[in-house]
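One structure is given below, encoded as structure tokens.
As you look at this complex, bear in mind that one protein chain is not there, while each of the others sits in place.
And now, subunit A:
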């Protein structure tokens, strides 16, 4: 038995030695193999997709994006391009308005006041307008703060105060987006009937309306300029609302790239929107005599209405004559 065991031990030993001899040159062969020959290369992956994505074993699957240099273009947009667009749009509009006011002044009522008034906007219409307008002003200031606050306001008030203010501005921006969006939807519904472009608008635009031109082209309830403001509010409001909610709910509908684009759309539309609203505020206040009353008290002087909205007055009077219009009757 002992010799058998020795035989087995010897045989195993011989086999082990033989294996070792065969296997010995193997490592030197392996060293000449380049394991990276077929491996993925960073530059190649970046060139293919402009980002590198893989698999992660942690629950947050979005973290599978390894490198995504697209943020650089977005940075350039946010820090340079947007500031130029916003600066030119807003300061440019302010400059135009100041120059216009200095040269033209307030557009006066040519025929003076008649002392009789006509209802232009109902209490509900004014409520919707002012809720939306108040939200817009807060949204505009808090939004501009994100883009222009750091270079303009931060050096003046310091880090802590600016951060505190920006935090509240962010909350205001988020919460007031909801009444603003509802306002835009209601505005769309209540004034769509008077804001469909028609032939009268072409003539009105050719004659420069009542503000640029010096006569009073006929207009229905809303003239071409007001229709333009209406559609700016509807289209611009929809664009900022949709892009804003994309940013407010990160990753619900889009990845990082989608959010970068949403921010680009949101900010460009917003600064142009602010510029357009500056013009709207100008005409509605110091730009035109008798215009503010329409949204203030809701009634306008009949002479103002005849000068600026002749066809609308005719409509209203015809309706009053047929005895079915509470609008004109409610005046005085």
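To be clear about the criterion, contacts are C-beta pairs under 8 Å (C-beta built on N, C-alpha and C of every residue); 3 or more make two chains touch, one makes a residue touch a chain; residues count from 1.
The rule is simple: contacts and distances are computed from a predicted model.
J.: What is the missing chain called in its UniProt entry, if the choices are "Glycolate oxidase subunit GlcE", "Peptide/nickel transport system permease protein", "4Fe-4S dicluster domain-containing protein" or "Phosphoribosylformylglycinamidine synthase subunit PurS"?
T.: Its UniProt record gives the name "4Fe-4S dicluster domain-containing protein".
J.: Per the definition of touch given earlier, which of A:40, A:102 or A:193 contacts the omitted chain?
T.: A:40
J.: Which candidate, A:126, A:170 or A:319, sits in contact with the chain we can't see?
T.: Considering the complete complex, A:170 is the one touching the chain left out.
J.: Quick one: say which of A:149, A:183 or A:290 touches the chain that got left out.
T.: Result: among the candidates, A:149 touches the missing chain.
J.: Of the residues listed, A:179, A:250 or A:296, which one is in contact with the missing chain?
T.: A:250
J.: For subunit A, which residues lie in contact with the unshown chain of the complex?
T.: Subunit A touches the chain not shown through residues 31, 34-43, 45, 52-60, 62-72, 74-75, 78-79, 145-147, 149-150, 154, 159-160, 162-163, 166-167, 170-171, 174-175, 247-250, 252, 256, 259-260, 263.
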